[in-house]
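Scroll down for the structure; my scribbles are underneath it.
Apart from one protein chain that is not included, each protein chain of the complex appears where it belongs.
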Amino acid sequence: MSDAATIVSLPDQSTARIPKVNFLSKENGLLSWLLTGDHKRIAILYLISITFFFFIGGALAGLIRLELLTPQSDLVATDTYNKLFSMHGLIMVFFFLVPSVPATIGNFCIPMMVGAKDLALPKINLLSWYLYVAAGIMMIYTMSAGGVDTGWTFTTPLSTHYVNTHVITTGLAVFIAGFSSIFTGLNFIVTIHKMRAPGMTWFRLPLFVWSNYAASILMVLGTPVLAITLVLIVLERTVGIGVFDPAKGGDPLLFQHLFWFYSHPAVYIMILPGMGVISEVVSTFSRKRVFGYTAVAFSSVAIAVFGFFVWAHHMFIMGISNYAVLIFSLLTMLVAVPSAIKIFNWTFTLYKGSITFETPMLYAFGFMGLFTIGGMTGVFLGASGTDIHLTETYFIVAHFHFVMVGGMLMAFLSGVHFWWPKMTGRMYPEKISQLAAVVTFIGFNLTFFPQFILGTLGMPRRYASYPPEFQILNVFSTAGASVLGVGYLLPVLYLTWSLKYGAIAGNNPWQATGLEWQVQSPPLTENFPEIPIVDHEAYDYEWLERQKENEVASVG
Amino acid sequence: MSHISPVIWQFLVKWMTNFALFPPEASKIAPQMDALYFFMVLVSLVGLTIVILLITSFSILYSKKRHPVAVQIEGSTLLEATWTIIPLGLFLVMFVWGALLYFRIYTPPANAMNIYVVGKQWMWKAEHPGGQHEINALHVPTGRPIQLTIISQDVFHSFSIPAFRVKREAIPGRYTSVWFEATTPGTYHLFCTQYCGTDHSHMIGEVVVLTPEGYKKWLEGSTSGASLAQNGERLFASLSCTACHNTRPDARGPSLANVYGSKLTLSNGQQVTADDAYLREAILNPSQHITQGYAPIMPTYQGQISEEGVIDLVEYIKNLDSDYRVQQTTASTTLLPEGEGKTTQTPATQGAVKQ
Amino acid sequence: MGQQNDATNFAMWLFLLTEIMFFGGLFTAYLIYRNWYYPAFVEASHQLQIGWGTANTAVLITSSFTMAMGVWSAEMRRKGTLVLCLVLTFILGLVFLGIKSIEYSEKWEKHHVPGFHYSVQSFVNPASDPEVYKEYHDKPLAMDMASKTEMYFFLYFAMTGMHALHMIIGISILGYMIFRAQAGAYTTGHVTFVENFGLYWHFVDIIWIYLFPLLYLVSRHQ
Partner (left out) sequence: MSEHPTRPHHDDEHHIVSPFIYLTIVAILLVLTATTVAASYVEMGVFNPIIALAIAAVKMMLVVLFFMHVKYSPKLTKLTVGAGLFTFLVLVGMTLADYFTRAWGRW
């Protein structure tokens, strides 16, 4: 990839300066960060905290893979292994994936994208971060006090009556983290409804805003159901309330219903913002409006709405009624369609574009390939017949890692690389970051593809030891995990390096069209010197060209 | 293992000899499941290939070098419709196909032989009708539909036999069932696939598929002396069930002869079929299962009988095909016929008997 | 300013949506078990005194009215009326909690608090509970059904407890508001806070409007 085939337009480095006044330099000192109402600073706080939890979760994953190198449980005892995967799941789901894109990139970009000076409720935004931190501290306390081994699904009656680990503190930690995500979602919805700049109509919004809007609806309506479920679990453990206890006439399947009513939409909370990132990135680097803007926008909303109707597909083999199986299986098939629509629309955005292959784009390509596999294997599990054989095996592990890691994490990294120049005002080294993207992709496939075969062969999930004939594929998987680990460490290193030594990025290094790219990098605390008046559609590259010409003309 | 090369060599040999993409097909349903599975794999591969081909060719054709100025295209309703309708159609095919398979797997045929499975932390206990007990193992004959009636004593477990492509959750307090017909003799894996606590990964066992002769031999070799129904009979007597469930005209409870499989009318007007799950519930939560015309006087046996005991009772009641047997119950020692091919379709005359 | 008011008002509504879903889980559980264990629910509900329940409903509805009047006075910039309305709402809220605590302590005395020495005596042998018995003449429940009354009380305490918790939070905020209102904070055109609190208060009222028939009026004619 020679320089000719790239659109990065950095200012002349000898004269370029980071703007003196920006949101980072406005005030100094720890307190100015801890008491800030600025959505950009809160986004940075979130970015640091979720990266911290990502690496804790990642370290746990590393231990899991090491343990599975051999068929016996020899590295750790089985109960330690159970804690490892439980904590891995809890941390990755509630402390990384759910807040990942919305709370960092969404927090940073959404107000700028809609042309506002901040989110509608800055204090609530800060509160949301504090709730997250409080929940995180409880989680760390739980870990250091001995951990929890219920699995992230808290299956009753195991979690209520049969384990004696720290279920209560974990439950409360997740409860609090849930409210953190409710407040983020609530803030986004209000901002998108009420804070759009003049001229910014709904169909001029970037698709990133649409998908975050859809995810926010799920957060606001889904998370409280998880909250009450966790409250009931905590009450069952403390005062012996028996709503889920079969010995007292309760029904443990009711727990499954309530838990999955949140936790299935939760996967859309996790993936939808990622899809938004991909829309932005694919459009920018093919210099073309997203193919079928309205279709992509409405497919996000469709996923959010249908997302509420499919939860019981997690319970097909648990003895729910046949009729429910039919309905939920059918609706699951329907919810798969909008995802397919999105994939094809992104692909056709490339058609007749002018494509370059910067790091965010490479991650986006990775997303499109891996998410296609992840989505299709979801259909295997949504069809009630094949679900019987494949559920609760490594097939399902591979499936959701393809969607969550191959999809969401790729999108998150794509987004971080895409908006990094805007957040910090500096570029990272291009070649090494491209290498990191490729390493991640290879490592990912090596880690998780063998797990599809393992699952089809019948290897159950959450096993500390397994029959020896599964070893070879597990060895591949563990080998892949180490490659993947390198792929994730690299960005931390060069992104940190770039904070001081990176090239000055200028306002709009990618020549992107979003409003956030039309202001200085890093932006002012109030984002825009004056509220912009929007007179063009989203992804209008011709408008951008005209803007540049005007600038040249006025400067000349 | 100080040398690395023999390890790798061993691995390669192992891999080459054991490599498989799917488990052995050892039941009648397995090839049907695999047909759908491979159809889905095919569709996925085609879809993935299309996406990858499109991305690659567009990336080459429209890279900035070759195609410096992008052509702005709004979209295309025709294309949108294409990639909405084609996936939708394929998904609907998979839905219908999958649902058919689902109902086949979870609808046991009437002539299936019933084996009870009780899951507990962390072992599987299987009980054959003849009273043979096994732990973490299941012996079954080929060529005969076998229904598993599964329950858990404590937490959720899941009974999974990958080679048969069947799996069913074991739930505390409720019977679930699944059936299969084994086709190929051999030894296969039996897993608990629902996470159930510390030794979840040790809750595994073997499914041994035998020829019908081999199974007969195995049954004879591992008999514990009394069939489930006989154990149930003993329990029935010792819990004084006969005090009410007898055939005397002034009996306080309905006669249980031929009750299994019949349609009952309950005191609240509800119509139910007396299946295994119903019988279990009626023993443990009797007041919700009072046959019409009887007073709700039966005490609950919740906490007094183990799950195995309930199974014995259920099996006993299932095999009660005449009032005569009930009258003999207290003194009976004779073996009941093995539960095969029983016909209990005749509706019982319960309820109407007593006014 | 208008935009900001509008935004916080919308945010309040969204927050109430999460509250609806929060109670949604409990209502789902209630409906399922009521269907499964109807006889137990009927007899257990006879343990609740309909007088207290009705009185509490009236108290809460009236407090909703005084709250609505409070919002009105804030809008009309009548400080005196606003403080009066808020104080009335505050008192009515306390009356509600007072009645609730009388009811709770009754349950405690009769060993009807699940998880704490729960006793099924009143349901296995209704005559042992003469006060309730003379009114409803409940038939004795079989042991297995009688034990399910505990499920009713689980839900009763979970639902009314969660509701009472919301009341306590509301009353604390009301206390703060009374002071601020006396200082004249809400009668200068800044009515958003009062208005949003009003929404919260009415929402808590609505929850009770459903809890009352579901818990107290399962069946009073049997």
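Per-chain residue numbering starts at 1, and chain names A, B and C are given in the order in which the chains are listed.
Note that in this section contacts are C-beta pairs under 8 Å (C-beta built on N, C-alpha and C of every residue); 3 or more make two chains touch, one makes a residue touch a chain.
Since this is a predicted model, take the numbers as computed values, not measurements.
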| request: With the full complex in mind, choose from A:N322, A:S482, A:N507 or A:Q547 the residue touching the hidden chain. | output: A:N322
| Touching the left-out chain: which of A:K26, A:H193 or A:H536? | A:H193
| query | Please identify, in ascending order, the residues of chain A that touch the omitted chain? | reply | 193, 217, 221, 225, 254, 257-258, 261, 308-309, 312, 320-324, 327
| Absent-chain interface as seen on chain C, which is shown | 2-3, 5-6, 9-10, 13-14, 16-17, 20-21, 24-25, 27-28, 31-32, 35, 50, 54, 57-58, 61-62, 64-65, 67-69, 72, 75-76, 189, 191, 198-199, 202-203, 205-206, 209-210, 212-214, 217-222
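What we mean here is this: only the chains that are shown with their structure count from here on.
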| field | Chain whose averaged C-alpha position falls nearest the assembly-wide average | value | A
| request: List the centre-to-centre spacing of chain B and chain C in whole Å, with centres computed as mean CA coordinates. | output: 45
| Chain centre separation in whole Å, for chain C relative to chain A (CA means) | 38
| said: Touching at least two other chains at once: which residues of chain B meet that condition? | reply: none
| task | Could you check chain A for residues that touch two or more other chains and list them? | result | none
| What part of chain C is in contact with chain B in the complex they form? | 36-37, 39, 141-145, 147
| remark: Counting only contacts in the complex, chain B reaches chain A at residues 11, 14-15, 18-23, 33, 36-37, 40, 43-44, 47-48, 51-52, 54-55, 58-59, 62-65, 67-76, 79-80, 83-84, 87-88, 91-92, 94-95, 97-106, 121, 154-156, 158, 160, 162-163, 165-169, 171-174, 176, 189, 191-202, 204
| message | Considering only the defined contacts, which chain A positions touch chain C in the complex? | response | 120-121, 124, 182, 186-187, 189-191, 193-195, 220-225, 227-229, 231-232, 235, 239-243, 248-251, 254, 257-258, 261
